Every structure is written in structure tokens, then in C-alpha cells.
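Every protein chain of the complex appears in place save one, which is left out.
Up next, chain A:
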């Protein structure tokens, strides 16, 4: 399942719901992305995430389907927020449930790596000197490329 939303999410509730009633699940892995208060050596007061409504949902569904093809998952979940967030807030949740841990760990890692380079989101950071758009990092491309 994928969700794109402005509101925060309850991590415990989401993970419980993901595994509820399915006793073939042996483990659930998850990654939660948070807003940091530093970018390099500059202080970040807040961040605004913009996205491309319509394409975002399409891409997240594609990425999730790809993970389900590659690994035997019983359930998966991607929640990505948009709008303004302050340091410490949750931005994104990726969770994977599988009978065994290896598939769950790998699929979770794959999902966040691919999401970072393929889902149409852009971060605007509010720093002391003003607001600026975050540049894409070559290391993110390299991380996504290793799953090809």
C-alpha cells in the first residue's frame, strides 16, 4: 500500500496494521526518514516538501510493485509526507513484512533507495540565510544503481 499525505503518521499503529491477521509474517522491517536540523554546516529551521500529485502516487506504486516482484513479501507500505515540517518530524516510512528477515531487510533497503531517486519530491530548506532547494546527491544515484 502507498500513501501520500500532509499529516504525520503513528509508526506503531502503521506497523501493527501492516502485520495484523497474517500469521505467515515472520518479521517486519521499517525505515523512517526524519527532518534533520543541519545541512552541511548550516542550521535548518524547517523544510517544505513539494511533489507532483498524480505522478508521485504512480511512481510509488511502481516501486512497491517492483519490490514485491523481487522479494517474497506478505505486505509492504510506503507513506511519504509533503508540506512543511520541522526538525525531528517524520518525512517517510517504508515497511516490509515477510516470512523471513532477509527478504524484509533487503526489500526495505531497496524501497528507500529507489524512492529517493525515482519519486518526484523536492525539498526546500529554510536556513539562516534564506530558503534554498536541496540538490540531488550523486551518492543517492549510486545507492539506487546497486539494485539494478
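Here is the rule we use: contacts are C-beta pairs under 8 Å (C-beta built on N, C-alpha and C of every residue); 3 or more make two chains touch, one makes a residue touch a chain; residues count from 1.
Convention: contacts and distances are computed from a predicted model.
The subunit not displayed here is recorded in UniProt as "Molybdopterin synthase sulfur carrier subunit", chosen from "NADH-quinone oxidoreductase subunit J", "Molybdopterin synthase sulfur carrier subunit", "Iron complex transport system ATP-binding protein" or "3-isopropylmalate dehydratase large subunit". Contact with the chain that does not appear here is found for just one residue of A:50, A:86 or A:102, A:50.
Considering the whole complex, the residue from A:38, A:65 or A:136 that touches the absent chain is A:136. Hidden from this view is one chain, which touches chain A at 33, 49-52, 54-55, 58, 80, 91-92, 112, 115-124, 133-136, 140.
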